[in-house]
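Complex shown without one protein chain; remaining protein chains in place.
As written, the chain order gives the labels A and B, with residue 1 at the start of each chain.
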């Protein structure tokens, strides 16, 4: 695989500025070989790219875009913590919260917005274990919130 | 403890075929001594054993059965990743998502369907830290989704 940030460029994407935490937490904690990332919502230039719920006013296609933006924001937070996305060994785990009505059932299609991007950047190493669930509401009335756990290369393998 | 797969047989249970992921993710990621398992819903032979919500059309008893099936599917995914369930050192963490109405309050009784089975197979090593929460909806209108983190024995102790 080429460098994940070069892949981003090839996809016509730019890593955004890291979003500031909305409370008494940090966006990323490194613990041993892992980085635990805080939940990210689809903010772009300080605004949510959509608000509301899947199954209601937000389409699956828009939910997918939201999950993709959450992933971009997660990568920005990760890069701010570790300096270089090339030291990612594996995206271990993704937890996708989808604000959804009681009869919505296509959570995995929304979650693909995040994991498709991770696979585009990191190849098979970007394909995580994943859960996607429907929640009643999210901060700022966001349609999606994404939480990741990432494993880093050990320095001697770097 | 006897071998967990022998315990399964003694309980009259058969490990199902591993369920294929429903998107751009994998069912299990090994990272260091841990395996992170993707969310599993109660599919059996390709069909959900129930659909709907707790507090509505799905009883606590049926929710319990769903959680048990989720655990079986998680074990199938785990075995596909690690080859032999006897190398499990500990079931570390269970996160049980229960599709539930706003006034449902018996999430722990549903979650027991998963952790009872894990205790039956692994003894005290199968008794995880656990959270059980009510969500608005789940993929395929499943009543339950289960996510596990498992610790493996290190080879030198195997």
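Everything that follows uses one rule, which is that a residue touches a chain if its C-beta (ideal position, glycine included) is under 8 Å from a C-beta of that chain, and two chains touch if they have at least 3 such contacts.
No experiment lies behind these values; they were computed from the predicted model shown.
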Given that one chain is not shown, which residue among A:8, A:28, A:76 or A:121 touches it?
A:28
For chain A, residues touching the missing partner are 21-29, 31-32, 36-39, 53, 95, 97, 99, 102, 135-141, 145, 147
Write the list of chain B residues that the hidden chain touches.
32-34, 55, 90, 92-95, 99-109, 111-112, 115-116, 119, 127-136, 149, 151
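Simple rule for what comes next: only the chains that are shown with their structure count from here on.
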Averaged-CA centre spacing for the pair chain B and chain A, given as whole angstrom
24
